[in-house]
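The complex appears here without one of its protein chains, the remainder shown in place.
Per-chain residue numbering starts at 1, and chain names A and B are given in the order in which the chains are listed.
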C-alpha cells in the first residue's frame, strides 16, 4: 500500500503496534509509533505477550539488547501473531556482531513466519550468509542489493537494508529508496525507528509487502529531510524528526511527489 | 497541600522519590522528578529496594513494563514504605489490557496500602470493576468521575483519572482539574510523568490527599500549557515541557491564579 493511504488509515483506525525491543532506543521507538498515528505498546513478560499480541495489528521484534527470557517472549509473541494473521517485522540489530545475535535471528526466522526483515546492510548480509563487517551494531560494509534479494527469497518475506540508499525486495521486485538525510545516521536508534515505521504502516495496511515497506522507509526519510533543515546537530534533530513525522502523518497529502522509490 | 506550598518545600528539602517503573518512559519520569525539585532514584533489585525506599520521601510504582521480579520488588518496597509512613503512589499502566496487568494491580493494592492511584480513565475503570475499553496502554472509554469515586472508597485512597479533564477523588470530595493541552497526549509517557509529579508533591507535602494530588495534576497541566506555545509538534514539546516544569517549580508564585481545580 502506498504511504499516503496507509497513513490516512492509521490516523482513522489507530492500530495497536506491539513492540518487543531493546532498552536503548525504546522511548524513541514508542514516540515514533505514536507520531506515525499508531498506538505503541511495549510488553515482554512471557505471561502477557500472547494476550498483548492478539490485540495488536502488527508485532515488531528488535533484538538490540538481548536476554534469554526476551528471546522466549519474542518466539511466543511471534507464533501468536502468525496464528492471528498479524504481520511480524524483525529488526536483526547487531546480527553478525556476536554469535548470540546471529543465532537468535536464525531461531526467530525458523520458528516465526516474518513478514518483513529490516536492518542495515551488514546485518542483512549476515542473515544472507554473505560476508559482512559489523562493528557492534553499526554496519561497515555489505552488498545491500544482493543481500535483500537473497534473504527475501530464502525467507519468503520482504527484506529491507537501510543506508544512504535503502534497498527493499520481496525476491522478485527490488526497490531503491533515496529519501533521507545524513543526520539520521547520527542519532542512536534511527534504524530501530525506521523499523517501527514499517511496523506501523504494515499494521495499517494489513500487509508488509514490498510497496508498503519501501513507502514506509521513504516516508521516514522524507520526515528526516524536513527535520534536518530545522536542526543544528544530532541533538536538536531528534525532536524535530518526531515533529516532522507527526506533521506528515497528519497530512499525508504533503507527501505528494516527495517519495523517491524506484524499481531496480 | 496546595501546589505552590508543596513546590516551595520541595525546592528547600529536595525530597528523594523512589521510582520502580517501566523502561519505556523512565528517563522522562526521572527528568520530570528532577525538574519538579525532587531527587529521583530508580532501583528495583530485591536486594536493595527496602533500603532505598527507607531513604525516600515517596515511592512511585508504575507497571508499564512488567516482569515477575519487578512485581516482587514493588511489593517489598511498598511494604517498606508503609512501615516508614511514606506515601505510595501507583500508576496501573495498562490495567485492563492484559490479565497480568489487572492481576498485578489487584495484588499491589491488596498487599500495599497505597496513598494514591493515578491512571487514565480506562485503567481506573478497570480497577473499579467497571466496563472499560483499554487498547494497549491507551484508554478509549470509561466513566472517569464515577470510577474515581468507586475506587477511592474501595481502597481508602486518593484516586485520579487523567484525561482532557482529570478527576480526583478521595471518596468524599471529588475535584475536576482542567489544566493541560492536547500535545500532552501526543508524547509517550505523559501519564507516567503526571504520576511522577504526584509522587514529588506527595513527598514534599507528606501526604497524597485529594488537594495535593489535584494540585499536582493542575501544576503539570499548567506546565504543558506553557510548553505548548513554544512547540512545533510532539518532539519539540517534550523538552519544552521539562523547561516549563522547571521554571514553575523554581518560581511557584507564577502559578497564582492559573490552577483550574474545581469541586464537583
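Heads up, the rule we're going with is that a residue touches a chain if its C-beta (ideal position, glycine included) is under 8 Å from a C-beta of that chain, and two chains touch if they have at least 3 such contacts.
Nothing here was measured: the structure is a model prediction, and the numbers come from that model.
Only one of B:84, B:154 or B:247 touches the absent chain when the whole complex is considered: B:247.
One of A:45, A:118, A:187 or A:216 touches the chain omitted from the figure, and that residue is A:187.
Within the complete assembly, B:35 is the residue of B:35, B:66, B:144 or B:197 that touches the hidden chain.
Only one of B:44, B:82 or B:204 touches the absent chain when the whole complex is considered: B:44. Mapped onto chain B, contacts with the missing chain fall at residues 14, 16, 18, 23, 26-27, 30-31, 34-35, 39-45, 47-48, 51-52, 55-56, 69, 230, 238-244, 246-247. If you put the missing chain back, the residues of chain A touching it would be 22-25, 27-28, 64-68, 94, 97-101, 135-138, 186-189, 232-236, 238-239.
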